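Missing here: one protein chain of the complex. Every other protein chain is in place.
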Amino acid sequence: MEFEESGIGEECGVFGCVAAGEWPTQLEVAQVLTLGLVALQHRGQESAGIVTSNGASPPTYTTLKGMGLVSTAFTPEALLKLRYGNLGISHTRYSTTGISELQNCQPFVVDTLHGRIAVAHNGELVNAQALRKKVMRHGVGLSTSSDSELITQLLALTPPIEERDGPDWVARIKNLMSETPTSYSLLMMHKDVIYAVRDPYGNRPLCIGRLVPISKLHRRCVKEDTEGWVVSSESCSFQSIGAKYYREVLPGEIVQISKHGVKSLSVVPRPEGDLPAFCIFEYVYFARPDSIFEGQMVYTVRQRCGRQLAIEAPTDADVVSTVPESATPAALGYAQQSGLPYIEVLCKNRYVGRTFIQPNTRLRQLGVAKKFGALTDNFAGKRIVLIDDSIVRGNTISPIIKLLKEAGATEVHIRVASPPLRFPCYMGINIPTKEELIANRPEFKDIAGYIGADSVHYLTVEGLVSAVQEGIASFQEDKMISSSSKSSNRVGHCTACLTGKYPVELEW
Amino acid sequence: MEFEESGIGEECGVFGCVAAGEWPTQLEVAQVLTLGLVALQHRGQESAGIVTSNGASPPTYTTLKGMGLVSTAFTPEALLKLRYGNLGISHTRYSTTGISELQNCQPFVVDTLHGRIAVAHNGELVNAQALRKKVMRHGVGLSTSSDSELITQLLALTPPIEERDGPDWVARIKNLMSETPTSYSLLMMHKDVIYAVRDPYGNRPLCIGRLVPISKLHRRCVKEDTEGWVVSSESCSFQSIGAKYYREVLPGEIVQISKHGVKSLSVVPRPEGDLPAFCIFEYVYFARPDSIFEGQMVYTVRQRCGRQLAIEAPTDADVVSTVPESATPAALGYAQQSGLPYIEVLCKNRYVGRTFIQPNTRLRQLGVAKKFGALTDNFAGKRIVLIDDSIVRGNTISPIIKLLKEAGATEVHIRVASPPLRFPCYMGINIPTKEELIANRPEFKDIAGYIGADSVHYLTVEGLVSAVQEGIASFQEDKMISSSSKSSNRVGHCTACLTGKYPVELEW
Amino acid sequence: MEFEESGIGEECGVFGCVAAGEWPTQLEVAQVLTLGLVALQHRGQESAGIVTSNGASPPTYTTLKGMGLVSTAFTPEALLKLRYGNLGISHTRYSTTGISELQNCQPFVVDTLHGRIAVAHNGELVNAQALRKKVMRHGVGLSTSSDSELITQLLALTPPIEERDGPDWVARIKNLMSETPTSYSLLMMHKDVIYAVRDPYGNRPLCIGRLVPISKLHRRCVKEDTEGWVVSSESCSFQSIGAKYYREVLPGEIVQISKHGVKSLSVVPRPEGDLPAFCIFEYVYFARPDSIFEGQMVYTVRQRCGRQLAIEAPTDADVVSTVPESATPAALGYAQQSGLPYIEVLCKNRYVGRTFIQPNTRLRQLGVAKKFGALTDNFAGKRIVLIDDSIVRGNTISPIIKLLKEAGATEVHIRVASPPLRFPCYMGINIPTKEELIANRPEFKDIAGYIGADSVHYLTVEGLVSAVQEGIASFQEDKMISSSSKSSNRVGHCTACLTGKYPVELEW
Partner (left out) sequence: MEFEESGIGEECGVFGCVAAGEWPTQLEVAQVLTLGLVALQHRGQESAGIVTSNGASPPTYTTLKGMGLVSTAFTPEALLKLRYGNLGISHTRYSTTGISELQNCQPFVVDTLHGRIAVAHNGELVNAQALRKKVMRHGVGLSTSSDSELITQLLALTPPIEERDGPDWVARIKNLMSETPTSYSLLMMHKDVIYAVRDPYGNRPLCIGRLVPISKLHRRCVKEDTEGWVVSSESCSFQSIGAKYYREVLPGEIVQISKHGVKSLSVVPRPEGDLPAFCIFEYVYFARPDSIFEGQMVYTVRQRCGRQLAIEAPTDADVVSTVPESATPAALGYAQQSGLPYIEVLCKNRYVGRTFIQPNTRLRQLGVAKKFGALTDNFAGKRIVLIDDSIVRGNTISPIIKLLKEAGATEVHIRVASPPLRFPCYMGINIPTKEELIANRPEFKDIAGYIGADSVHYLTVEGLVSAVQEGIASFQEDKMISSSSKSSNRVGHCTACLTGKYPVELEW
């Protein structure tokens, strides 16, 4: 909801599950896929899709797709169709292109010379247009504008020569990686295997979890306890299905997940000298606070951003508060660092989001304020430091400030727990055009005056990066993978939307 | 959502709007009715209804009803039907009877000898069965199990003799009040007038607001600025439509709202010696925290409950937290009083609510925990005081405690910001049967052991009542009304569900 | 479909079923009610409703209602709800009032002092307005504009004094009959009994059938073979559920149907000298051709009308044909009598009915002709006698004549198998206003010229009446009923829409 208002949007969430041991097992794979997807719903609300496979030779695939939230898209009756699946992948989509149709809904399923494959994808190919042309020049018609269809056709096309003894999917995936450096975290299902792949820059997240008996969820488990494996854009989905966090898929890594377990097949390196480029906005904005990236909890990073902000921009005020609810960890961090008391000033109406309001009515003038009730008694006569996680266009914070002041706040100081957004993202985030971003507009010079605040301060890029990277120091997962891929673990993040420094050269 | 889980449910929300001045005006009455209703959505999600009148002679009424949330029930196309209304009433319903059908959806509209009337109602008639029988004995067939139909037929029946010069609705409403003492806050629309009525005990809330130009929303306004009048179960709906809080409808009061303004027609007294009996659980649980009852903000009362709880049940612990998000004000109050730091320990997945899970699967074993992600890093190795607003059956807090402990909390102490629920409510709240309430079960003796907590303490009834009534002292609205009704304002609350002391004798 | 075009519409179909013998039986009452209703679908396509009772003390009623065709209104899942019913009534509705809402959908179910009753009704009360006022004067609010609610409240009101030993429904129904002479065929269900009632004039049809084992459907059966009883607006529904035609309910008769069988409780007489007034348009237009009224098949009557028309209006032409498909029996009758060959000239597209066409497009100019394909080769160069069953507004036959002529017919002579419609019906048929009826317009003087035909002839009223009554001579069912009611069986029909002679004086 906030995303819609602010105009920043994540593209997608992907999720996969494989039942461990001899099939069929007692694991309700379709239920796991659905509930795992629900936990990724914040990453996309436009459409949802699930494909399951029974894993047999030849396999039977079952596909379910629908528009809207998972709970809307899949009826209980429809979910029954999937019940014989032993593995499967699912996807929830946020449209960056504006073409909101069922046919763009993922996962994509196609028949290839080597059998049917299904592909689910989060990210955006930086060289999509060039690749589309290449594929069409080969004589392939493309039926959607989706990168996922493009990826699927590239996997079908690659390599041009036919494998003798069946498909060499690893070679095909490596070939895909050589065609396009970033940005993608993808799941590809073929018969009885899921390949989990992250681009060499690790731009989008992907991690693996282990399903164990609910009773053993928080105890030590042995290998025999494994009921299945899951793979997800974010670890927050593990809690809701009873899975234990296992590890991240590394940048450039190709992991094979089957009933026999998890196997790292390869880690494709980046060009010499390039650092990883995990999207820093996943920390700032997109991810659910209980997700774990690079060994640290997102909530903790946001809290550190708040602390850092209190150091960089202290305020002479009475109370600290938040624009509910994504900025709350930063607000608590700011309060802790500054010693100011933390209070709530706004109450949010969760139901207002989708109600139809006719354009040009008096109600529209209320703007975003109609979503909030002012908790007047908490702040009347006080000076508020109000923490927001980002200011994109500047038109949503303004009515909130007005609301607070008119309800009795004597001063409202805005502190933003991230740097100003200045540049477009070509790697999967839907950001308004450069012209629409408040940081690029003349009004930005007097941003406080423009939005009606008493003062405004943003976190610095350096402050953000240090708040993020501070927690990664102790993170050493490289023992898990072959030494050849150690370079993947050096720290680096994509800050392109803040700095204009893109991790790869952009083709047009 | 929480309500569903806990098994406590409010019955309804009512909302009305009259455009001021000569009709037609520019006021989008249908939009105000819709958005006002959305702000009351927490009081009922089962169905929604709107009836508008053009106010002409004879009037044209337009009715719109639908199942589910307001946003689901009313399509933009359907709302257009209502566009010529100059006044109207709306209703959102939570089913207490379990009969979830469109025909039980309010407002009720019937043709009477004196024209068409529409009725919307929040509450539950304590003597409904006796009244049904009485009405049927008169020869009236009742087509639904709804109290609202019963009220409507009572209004049509009363008085038995025919008025000479058209209907005397005030006499009819007084007669209704003499037939049934409580519980109802009701809106009745006839042609160009809305009557807003609260039962003599004031058991359910009802308040009035004034629509002014958005630009004057937070300034002093004169009479000429009035664009319309609204009446609502809770004042939280005023913010979202740009209305200013005007005043509460008093217990026993009949208020007439028309294009000419707001007029108090009568205040029907209670039996000698009876105090008002406003539902104390509206403060504890049902109302939105930014609503105002009896001159005080609900949030503030909840915070006071938390403070009181810290006094009554201090804890040797490291941090204070909340079960998001209704217990947050109490948790902050507890933290302030106790001096312990306030942190967040749980992250809630808002989308999980309606997803279909097959019974008897492993996922069902996760229980309510699948709605929450543990913010592990915030509390690992710490002793937590966890504030909840109420414990009804005891089966929802238990998996949360388990989740926190397994994620690393060393101790979890439950502090409940309300007394134990022990008795059924016959006045509009859907409470589980006496046998299901944890406070009436043998397990309650060792409730901490039963739910897996290190200790459990409830707020006392006295503590709750004092936390509620402390803020009312300065509240003096009786200047507004005639002296004959002053008795209405003495302080008193219904605590029947906690104490078994019902405000009126119950008929069976 | 044709009905919509022509503007004549029947109001409703009613259907009931009671399982015979000790309950529960193997009879799928809900399925019988549904399929029986489907066979009456031509009588109403706006909404459908079913109410079943398990017949216990107290009974459990289950209600299912929906808009549109039976197949749309009732999903398989919804029908499962009804599965424990041992008896039930169902209803399909054609709106005469234009208020097309679920709440007007029948059967009506209300709680009365004597328990819950359900009522389904076909017809229209000639004195509805006076009765509504009477009921409202008694203090009853009416929530719909439906006659069925009015009937239900009259049954609840009557008699004003309370019966000592439970309800005397026969007395109440007789009282209803004394309040309103016509027009109604109604089914009232109370607990374990269905009362089937026809008004004293017998204006609307109602007949009884017996369910026997499918294997015995066309053989002699004994009492023990009875699996259940059904009651229906038309006997055409019996074939589709495997029931045998038993008999008609007589004008003024009250029949009780229970698991013990069928029992005639009373036959209320008409005022001295009044003849029955069964709607003659049921024969001409509404009924399905395989239905039986007054001992004769509707198809046969229509065929006789065609023969009579050939006698009254012979034509010098080459071929006889029909506007498919309701006029086909008359066309075959005309062909037989005249000796001219019968051919088909038009092919109908059954799917075109509900397709949305924007107003004012060229396609709209095609009018009804876009529903038909001309079977050119059959009639090019020939003179056609085209039989239609009625001409209401004159705007549908005109494009058909144009189509035929332009496709090569040298002459088109219209012969209408019924007399001109001239007067409104107040007894349940939706006829356009007097001004819209072509027979009342100036154009009627040169109707042939107006519609583009070479000649036009209507059947005379005398011709129609004799064609209808010719087949009744041998019909003697009065042995079945008490001698006191023999007068009910004298022959008489309502021809009010043709002659303006209404069977009862009309109140306004």
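Residue numbering begins at 1 within each chain, and the chains themselves are lettered A, B and C in the order written.
The rule is simple: a contact is a pair of C-beta atoms (placed from the backbone, for glycine too) under 8 Å apart; a residue touches a chain by one contact, two chains touch by 3 or more.
It should be emphasised that the depicted structure is a prediction, and the values quoted were computed from it without experimental measurement.
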item	value
Visible contact partners (per top-of-document touch definition) of the missing chain	A, C
Hidden-chain contact residue, picked from the options C:V32, C:L64, C:V267 or C:I280	C:V32
Omitted-chain contact residue, chosen from C:A130, C:C221, C:L265 or C:A407	C:A407
Selected residue (touches chain absent from view) among A:Q45, A:N86, A:N122 or A:T152	A:T152
Candidate in contact with the missing chain, chosen from A:L80, A:L142 or A:A380	A:L142
Positions on chain C where the hidden chain makes contact	26-28, 31-32, 34-35, 38-39, 41-42, 69-71, 74-76, 79, 213-214, 217-219, 227, 236, 239-242, 288-291, 296-297, 299-300, 325, 328-329, 332, 336, 341-344, 347, 349-358, 361-363, 365-366, 369-378, 403, 406-407
Absent chain, residues of chain A that touch it	63, 102-103, 108-113, 117, 132-133, 136-143, 149, 152-153, 155-158, 160, 162
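Here is the rule we use: only the chains that are shown with their structure count from here on.
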item	value
Turn needed to bring chain A onto chain B - CA fit, degrees, nearest 5	180
Nearest-to-centre chain - CA centroid comparison	B
Geometric centre distance via CA averages, chain C-chain B, whole Å	49
Whole-Å gap separating chain A and chain B, where each centre is the average of the chain's CA atoms	37
Per-residue multi-chain contacts in chain B, two or more chains	none
